[in-house]
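Below is the structure I would like to discuss, written out as structure tokens.
Every protein chain except one is present and positioned as in the full complex.
Think of it as A, B and C in the order they're written, each chain with its own count starting at 1.
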Amino acid sequence: MTTTDDMLRSHPGDLAPLDEGALARCVEACLACAQACVACADACLSEPDDVVPALRACIRLTQDCADFCTAAARAVSRQTGADHTVLRAVLRACVTICGACARECETHAGRHDHCRVCAEQCRAGEKACQDLLDTLP
Amino acid sequence: MTTTDDMLRSHPGDLAPLDEGALARCVEACLACAQACVACADACLSEPDDVVPALRACIRLTQDCADFCTAAARAVSRQTGADHTVLRAVLRACVTICGACARECETHAGRHDHCRVCAEQCRAGEKACQDLLDTLP
Amino acid sequence: MTTTDDMLRSHPGDLAPLDEGALARCVEACLACAQACVACADACLSEPDDVVPALRACIRLTQDCADFCTAAARAVSRQTGADHTVLRAVLRACVTICGACARECETHAGRHDHCRVCAEQCRAGEKACQDLLDTLP
Partner (left out) sequence: MTTTDDMLRSHPGDLAPLDEGALARCVEACLACAQACVACADACLSEPDDVVPALRACIRLTQDCADFCTAAARAVSRQTGADHTVLRAVLRACVTICGACARECETHAGRHDHCRVCAEQCRAGEKACQDLLDTLP
């Protein structure tokens, strides 16, 4: 998805002091994590009757994570009058939520491939948000 | 909107140690704030040609705030396996974002009634999230 | 939630030929339906182990309905350069999705109060979208 790069490059505003590469990686990681979480919640729900109940916490957390990663990808994409207080709050929340969802999915990763893939995307989202946070002045 | 109360009351899970009233007020305040922010961004955009440019930061922040308040209302509504680490991160981010959006809208409140109403809803969202945060063990 | 009315009244654009009352009712009904659907999906997931599997279709549809009603409330709230082709498409989709979700929730309404309340909100959302659709020229 190089659309994110194309859009950042064609933005008339000045991204400085934000790092364009870190921004693009954060947006893409959040979108991929959100998508994996929506799909994992639904895949969990489709498991056999005697398996679904053990996945309740996973279905809940993947929904929360999908909602926040979607909101984060949007906020990070908006460069007009970037408010670092808001950006910092968004990224910190996303690091926490991605981490919590990753931990839950990792406990099911051995049995369910959708949880394994989702956990990886959550860890990637957590890292990309932390990396962008680290570049903020 | 007593639907929030009805839904919390009919939830089969145990809300304790969360306070049902604080939860319902937080959900409702986040939804009202998100709605005001969507409408305010659009109203700002409809102001006369020579006014819109001064409202750029407002249009940006109201969009961010709408996205996070929507995500927060959803996460706070989900009671299955409530994870206080996630809930705390969500509420803290919302307090910061609502506060930032309120400050921006307040600077335009004297001239634009949509900013005055939106600022009030942002302050109400900020307070309701902080109040729920204060009840968390 | 009179915030919707306040925001419509303070919008600098001209709402004509749209009916302000029908617009406000549609926004409020979509928001209430979205909120009920998020809460119902989560309440279904919290039912006993032997009950959850029968609620799979309900959990799925309430999530779809929550997502579309949220998007519809936002699009209907935006009055800048209102495009009736888009508004019509949004409202038609919402009528169909609210109706499908209502039918599913109604089959569980006798046993689960959250499904009963949610079904009522879906029917109200369906009606408010159809009513606004009927006022479009």
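Convention: a contact is a pair of C-beta atoms (placed from the backbone, for glycine too) under 8 Å apart; a residue touches a chain by one contact, two chains touch by 3 or more.
Keep in mind that this is a model prediction, so the values were computed, not measured.
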Per the touch definition above, residue among C:Met7, C:Ala75, C:Cys105 or C:Leu132 touching the missing chain: C:Ala75
On chain A, residues whose C-beta touches the chain left out of the figure: 1, 3-4, 6-13, 27-28, 31-32, 35-36, 38-40, 42-43, 45-48, 66, 70, 73-74, 77-80, 112-114, 116-118, 121
Chain not shown, touching residues in chain B: 41-42, 45-46, 49, 52-53, 56, 59-60, 63
Hidden partner chain, residues of chain C it touches: 56-57, 59-61, 63-64, 67-68, 70-71, 74-75, 78, 80-81, 83, 85-86, 88-90, 92-93, 96-97, 100
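Just so it is clear, only the chains that are shown with their structure count from here on.
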Chain C against chain B, contact positions shared by both copies (same if over half, else different): same
Chain A and chain C, separation of their C-alpha mean positions in angstrom: 27
Shared-contact residues (touching 2 or more other chains) in chain A: 56, 59-60, 63
